[in-house]
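Here you go, one structure.
Of the protein chains in this complex, one is absent; all others appear in place.
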Amino acid sequence: MTVKTDIGFTTRDRIYVRGRDLADEILGKMDFVDMIYFTATGKEPDARTRAMTNAIIVTATDHGLTPSAIAARMTILGAPESLQGAVAAGLLGAGNHFLGTMQNAAAFTRDEIGELSDSDDDAAYAARAQEAVRAFRAARRIVPGLGHPIHVDGDPRTPVLRRIAGENGFDGRHWRFMAAVEAAAREEYGRLLPINAAGAVGATVSDMGLAPIWARAFALIGRSAGLLAHLMEELENPQGQKIWDMILEQDDSAECAGIADPDRADSTGEQK
Amino acid sequence: MTVKTDIGFTTRDRIYVRGRDLADEILGKMDFVDMIYFTATGKEPDARTRAMTNAIIVTATDHGLTPSAIAARMTILGAPESLQGAVAAGLLGAGNHFLGTMQNAAAFTRDEIGELSDSDDDAAYAARAQEAVRAFRAARRIVPGLGHPIHVDGDPRTPVLRRIAGENGFDGRHWRFMAAVEAAAREEYGRLLPINAAGAVGATVSDMGLAPIWARAFALIGRSAGLLAHLMEELENPQGQKIWDMILEQDDSAECAGIADPDRADSTGEQK
Amino acid sequence: MTVKTDIGFTTRDRIYVRGRDLADEILGKMDFVDMIYFTATGKEPDARTRAMTNAIIVTATDHGLTPSAIAARMTILGAPESLQGAVAAGLLGAGNHFLGTMQNAAAFTRDEIGELSDSDDDAAYAARAQEAVRAFRAARRIVPGLGHPIHVDGDPRTPVLRRIAGENGFDGRHWRFMAAVEAAAREEYGRLLPINAAGAVGATVSDMGLAPIWARAFALIGRSAGLLAHLMEELENPQGQKIWDMILEQDDSAECAGIADPDRADSTGEQK
Partner (left out) sequence: MTVKTDIGFTTRDRIYVRGRDLADEILGKMDFVDMIYFTATGKEPDARTRAMTNAIIVTATDHGLTPSAIAARMTILGAPESLQGAVAAGLLGAGNHFLGTMQNAAAFTRDEIGELSDSDDDAAYAARAQEAVRAFRAARRIVPGLGHPIHVDGDPRTPVLRRIAGENGFDGRHWRFMAAVEAAAREEYGRLLPINAAGAVGATVSDMGLAPIWARAFALIGRSAGLLAHLMEELENPQGQKIWDMILEQDDSAECAGIADPDRADSTGEQK
């Protein structure tokens, strides 16, 4: 029995990734976004794919004090010895409710677009979209990629991502379908449920010809950088203890406010 | 090359742990605390060890809304599909500041007790303790197992753990040394820095003849149960979104309060 | 806005879990399995529940070199500073394919048993079971809790768990349904697909009146202990490097065998 990976291996003198010599053929020749593709597929992206991918990953990098960032900050508070543990804790929240939605929306566009091709007319797209929206509603399932709790009049990222998709040739049938879904949902629900960033990324990834999992992969790579920014800020200007104290202050069940962790044996800085 | 573990293996008809048949010789015959020892050492604990271990693990199980519990709740908010991910996120905070301190305190008692034996008199313990405290202070290091940010007059768990240690024959030279350290620190710092739960568990684990890592292991096993209690409560009566909204409300840099995650595409329950 | 947990909180003098004083009312009075229930529900288990729970958690504690144990050992190899990180890495594999199946099987028994009550006769159970099996087969879904890749003639844990369930009054309608499902599957597939440990635990948890999530919680608590046993063994008698070398030796794509990690700057023990 043998194990096989096409990704890479190492010899005494060389390190190979996808058959290319890391030192001589990759370092200084590929930037990181090229390397993401090259490691995953063995091919370098063209300029359009590079531009689009940068826009997608940048979209996912940060959104302030998200639950992921809070989890990472809470974790470094207890385990400052493990930066990787705090990043891991933050990424673990990138699931079906947050960030992972990008993959769900990409899968939605691929699964629901059916046989629609570029040559089909708008009526065909509208019909397929209406079917999909009604099926999801009947199943009491939320339509992936639509609606936003804050950006109720529209997600500011969506038009920009679509414009960039258009500039790079990725504003194809999945985008057209997603737009039809937005219109069908307006009809069905009687109000605007705008395409959100997850829907925009999902449609784009599908129009790039990538499997839906790429959307979650891009999100995780981008967010790892955002989490590290939060952790570096946390180490410089700690907020974790304040966040925790604040929660305890608001804790109905606690009789005293702002208490620290009974476990925290070494927080007695007064010893010095 | 072969890989070797003494812990266990499986055949077509049987599952063995430490050489014993799980179905016929373990299930229904060992309780979980016995199994913790048996899996790790191949031996069942005696009654005294069982009683002491239960007290240690119960001590570590929960302390309300700790940073670990908050991290776990933030994680399930984004990734409800992965209960194990939320538990893992919570355990990742059990490091050198929280909970892991139990291991550090155990190592402190073992490393600093030196040659002291049961036959040495109190003066010998006092002298060794004073040396240790002064050395740590000189190195601006915190003495493990001493002091508490809330329980400034004494950690309520410490006397109970020592009593249980005494009842079970584990109130030995490491406990005696730890008590001497508390006295030496009072001398050195001019005020009480009481032995905290980490110090109590650390001294006990050393007097049980277990390596310091056992203290962190007990803490992680106990806390896994506490985190699952928080997660089950979270699923029944969600607090995570409120915690997050509260943090955003307090976020100086945010211009709007109580906003939800821009990533959260499927939080538009209004679709239904 | 306030945050509420019923689990516990701390004051200057006391620590409360579920309204009880940890030091005076819990330590030394509850064992860990009692504490698992008490923390999660505020109630102590009765003797039958305690016995059954011990059997379930012990069942989940360890199975030798599982993927979870391998992941934990690989993790400590790279990050010896973080025991909690290695445990977390191991628990992250307790998902829908391994261990998490216990929850899936519990949910299956609850969702598919329909209106069946103790007073219904075997024919009613057989009919409901046949419907369920056929529905799953038609949907090309695997019936949770049935079949085993190794224990093809029967999972050795199943009869023992059922016996213990019977002794404690938890061999109720969900067990009866699960047995009917096994029979229906034999009919449907033309061969034995024995109730496996996940099915046994799932039926038991449902007959205990607990929600399916408890099955995954028990599995995670038990497995945390098993993983710590592997990690303690790993630190005493390292296998991780051998496992890794072995994989590289079998790596088709590698031109050299048994190589260590190019990242591993400090593995040059020869320096000394």
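Going in written order, the chains are labelled A, B and C, and every chain counts its residues from 1.
FYI, contacts are C-beta pairs under 8 Å (C-beta built on N, C-alpha and C of every residue); 3 or more make two chains touch, one makes a residue touch a chain.
Computed from a prediction, not measured in an experiment: that's the story for all the values here.
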{"item": "Touch with the omitted chain, as defined above, among C:Thr101, C:Asn168 or C:Ser206", "value": "C:Thr101"}
{"item": "Touching residues (missing chain, whole complex) on subunit A", "value": "1-15, 17, 21-24, 26-28, 30-33, 35-36, 39-40, 51, 53-55, 57-59, 61-65, 69, 82-85, 87-89, 91-95, 100, 103, 150-153, 156-157, 159-161, 163-164, 211, 213-214, 216-217, 220-222, 224-226, 228-233, 235, 237, 239, 242-243, 245-246, 249"}
{"item": "Absent chain, residues of subunit C that touch it", "value": "60, 63-68, 70-71, 74-75, 77-82, 85-86, 88-89, 92-101, 104-105, 137, 140, 142-151, 155, 157, 185, 189, 193, 196-199, 240, 243-244, 246-248, 250-251, 253-254, 256, 259-272"}
{"item": "Hidden partner interface residues of subunit B, rising order", "value": "1-12, 15, 79, 81-82, 84-85, 88, 92, 247-248, 250-256, 259, 262"}
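Quick note on the criterion: only the chains that are shown with their structure count from here on.
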{"item": "Distance-maximising chain from subunit A - centres being C-alpha averages", "value": "B"}
{"item": "CA centroid of subunit A to CA centroid of subunit B, Å", "value": "34"}
{"item": "Whole-Å separation of chain centres (CA-atom averages), subunit B against subunit C", "value": "22"}
{"item": "Inter-centroid spacing, subunit C versus subunit A (mean Cα positions, whole Å)", "value": "30"}
{"item": "Per-residue overlap in subunit C, given as positions that touch at least 2 other chains", "value": "1-12, 15, 82, 84-85, 88, 92"}
